[in-house]
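Take a look at this one; I'll ask things after.
Only one protein chain is missing from this complex, and each of the others stays in its spot.
The letters A, B and C name the chains in turn, as written, and every chain counts its residues from 1.
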Amino acid sequence: MKYDGIITPMLTPFKQDGSVDLDGTDRLVEYLKGIGVSGLFPLGSTGLFPYLFSEERVNYLQHVNDIKGDLKVFAGIGSSNTEECVKFGRNAADIGCDILVLMPTYYIHPSHDEIYRHFSIVLDKVDRDFFIYNIPQLSGEFIPIDVIAKLKEEYSHVVGVKESSGDMRYFSKLLPLSGKNFSIFNGQDDLLLPSIALGADGGVCGLSNFNPLIVKVYQEYRNGEMQKAQETQMKVNTLMRAINASNFPSGYYHAFYHKMGMQGGYRAPMLEPSDEAKRLIEQALEES
Amino acid sequence: MKYDGIITPMLTPFKQDGSVDLDGTDRLVEYLKGIGVSGLFPLGSTGLFPYLFSEERVNYLQHVNDIKGDLKVFAGIGSSNTEECVKFGRNAADIGCDILVLMPTYYIHPSHDEIYRHFSIVLDKVDRDFFIYNIPQLSGEFIPIDVIAKLKEEYSHVVGVKESSGDMRYFSKLLPLSGKNFSIFNGQDDLLLPSIALGADGGVCGLSNFNPLIVKVYQEYRNGEMQKAQETQMKVNTLMRAINASNFPSGYYHAFYHKMGMQGGYRAPMLEPSDEAKRLIEQALEES
Amino acid sequence: MKYDGIITPMLTPFKQDGSVDLDGTDRLVEYLKGIGVSGLFPLGSTGLFPYLFSEERVNYLQHVNDIKGDLKVFAGIGSSNTEECVKFGRNAADIGCDILVLMPTYYIHPSHDEIYRHFSIVLDKVDRDFFIYNIPQLSGEFIPIDVIAKLKEEYSHVVGVKESSGDMRYFSKLLPLSGKNFSIFNGQDDLLLPSIALGADGGVCGLSNFNPLIVKVYQEYRNGEMQKAQETQMKVNTLMRAINASNFPSGYYHAFYHKMGMQGGYRAPMLEPSDEAKRLIEQALEES
Partner (left out) sequence: MKYDGIITPMLTPFKQDGSVDLDGTDRLVEYLKGIGVSGLFPLGSTGLFPYLFSEERVNYLQHVNDIKGDLKVFAGIGSSNTEECVKFGRNAADIGCDILVLMPTYYIHPSHDEIYRHFSIVLDKVDRDFFIYNIPQLSGEFIPIDVIAKLKEEYSHVVGVKESSGDMRYFSKLLPLSGKNFSIFNGQDDLLLPSIALGADGGVCGLSNFNPLIVKVYQEYRNGEMQKAQETQMKVNTLMRAINASNFPSGYYHAFYHKMGMQGGYRAPMLEPSDEAKRLIEQALEES
């Protein structure tokens, strides 16, 4: 099975006391069903998985999977602890999530061989489609291209990569791996058009949590409307800069809450954007 | 109360199946009681806290506190989740640990205000002496000096800093905070002598897990034997380079197991050092 | 006037004693006239301008301009010394070079205002079309986007940017500046297709010194042959990795000398690639 299109790295709506908001999640998923994305990615970085307790993660994944409808669920199973990834992976597979998204352990910097060891332990113990998740600016390490190639070759249930480094040169080295049963997604909204122009299969795009423009870039490109796609991508980039005026990912949260007219919360230590940042975000949303 | 001397950031001995080895821990603490360190720091980076499940951490801390004898216990309570730090902090305080060592949340990069928010939440909820732990190469962020100064001013139970960045220029900016009730420790063995020469109160020194040389540097300096201290520090640095020939912290584990004649284990994803690295480590131990 | 297409950042052929080889330069320009590039860029980074004495630079530029034929000459006028840039700029204008390519001063890190001061001094004193050259990995500093925008607005003879950082996110922020009288070029061969897909006007591509594939990427894209352009870009990337197996820019020099059957030299401190690197380069040339 080959995956493509735009996947949403879902933020995790919070109540004002900081607890997980399942009603808000229903509204988010409802919104996403209407804008043409092909999958939901709960418990990624935008979803602030490291801020949640294990039990919260398990419950949240169950809830998202229950309401997914026709969308695929890409379940984030990251942890700084390999055996906990196994535990999260088995749970996500039991729930029925379609794809598991696994990153290297973080905080301690693993060697290349330790990155391989981590992935192979989880892949050996959990039988479900996997995406490899590269996000060195948060996890601390680039996954070497040859480790990805080796995992792809050894494990037929490794079916893709989500590459979020923002480094197009690294990204372009992954593209030769794309094929019938292997998908390459770029995880940075502002790099969607250059990535698919190079042959990427799709994008994991945070702005889709509250705005459909990035889906339009994808569709315009697939329709051969290059000029339109360029123009829409430039609008996306303007929006993205406003959202990132506040420390990641708080701008995404404000934009979503604002769009939905919700009084959402900010799980500690995340802080609500400043008034000035909120103004910039709201203005950018209006103009996009 | 003012803390000084050498603290050991304890590695967590593992059995060959990767489980925590409490007997090995007894041997480690026994060793440490004999070499002149003034405190035990379990569940720091060398102790691989991010690789342990919550229950393992709680049990381990209880065990170390039970056998500490006259040594102070500096309990690592780090997590990527602020509320989990509160939970770990309360538990460590209940157990009777002397000092709690708290770092910023990691993976997601907090802003300066978010770093402050994190610390103040935990400090408000847990009543015990605290050390602030700066280790940007793992946590992803330097704690701004002014945030440390503000926390010190606002919370009388903030009693010190463990500074492990390896950046002496940042470190030297902390030293004016040292005082009657506030201690500054450098967390890099090879920087002990320059740090105490600048006025630091002590060091958190990983090599003390299996070698007493770094304690000797401290004692020689305190005795006014500068020339000797320089020579001993140079020997420490040679040893440290050998230990770090293998990816951090696996060299520390091999050195300890080797010294104790144990067949210890390597919790995943950590890998045993290569034969060549083991040879270098063993040779350096012999020559030190 | 609007510039587009592929520009060659010319290497500077050397004789075996390290002196500049004008005959080799003739052969290089002859080659470039046959592969469809639209301009020559002597005395850029690939041309090792910092290794040449002032007099050598002046003579070389004169020679290249004499033999340029229908090609435009983009003359590198970089120096660590602003007034020397003025001197080189006036000389290049006198010679009749079409465009002057100016970077910030390097070694000492200028502030944003100092970068602006540097450019404005040279632009005030030299009346000729200019390209701004961003190459932070060598010069030490990104040129802030707003400095580029300001220079474009204030000086009508600023007609474009050569952006060689390799950072597509920075690059994409430049694209809104592209227009009737302002061109944006990417200076990294492996980023050509993503760049022109985003709206760039062309590329400054080192591989064109000895291989026409990168010109083909440009032409295929302009002909609307996206699939072909992707495939050709992938071949370019494979070639580029082989060339960069040796420390920049020695691989470019070996590839050129090998292609031309010349016994060229390596100006100190540049060293000839190792035998293994040469083998990889020759093999990649053959397969491309």
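We take it that a residue touches a chain if its C-beta (ideal position, glycine included) is under 8 Å from a C-beta of that chain, and two chains touch if they have at least 3 such contacts.
Note that the structure is a prediction, hence the values are computed from the model and not measured.
S.K.: Report, in label order, the displayed chains that the undisplayed chain touches.
M.R.: The chain that is not shown touches these displayed chains: B, C.
S.K.: For the chain left out of this view, which of B:105, B:195 or B:246 touches it?
M.R.: Touches the omitted chain: B:195.
S.K.: Taking the full complex into account, find the residue in C:8, C:25 or C:45 that is in contact with the omitted chain.
M.R.: Considering the complete complex, C:45 is the one touching the chain left out.
S.K.: Tell me where the left-out chain touches subunit C, residue by residue.
M.R.: Touch with the absent chain occurs at residues 45, 48, 50-54, 80-84, 104-111, 113-115, 117-118, 121, 138-140, 247-249, 268-271.
S.K.: Identify the residues of subunit B touching the omitted chain, counting contacts across the whole complex.
M.R.: 166-169, 172-173, 175-176, 188, 190-191, 193-195, 197-199, 226, 230, 233-234, 237, 241
As a convention for this text, only the chains that are shown with their structure count from here on.
S.K.: Assign the assembly's chain-to-chain touch graph to one of these shapes: line, ring, star, complete, other.
M.R.: Graph shape, chains as nodes and touching pairs as edges: a line.
S.K.: From the C-alpha centres, identify the chain that is farthest from subunit C.
M.R.: For subunit C, the chain whose C-alpha mean is farthest off is B.
S.K.: So what's the Cα centroid distance for subunit A and subunit B, whole Å?
M.R.: Computed from C-alpha means, the inter-chain centre distance equals 34 Å.
S.K.: If I count partner chains per residue in subunit B, which residues reach a count of at least 2?
M.R.: Expected reply: no residues.
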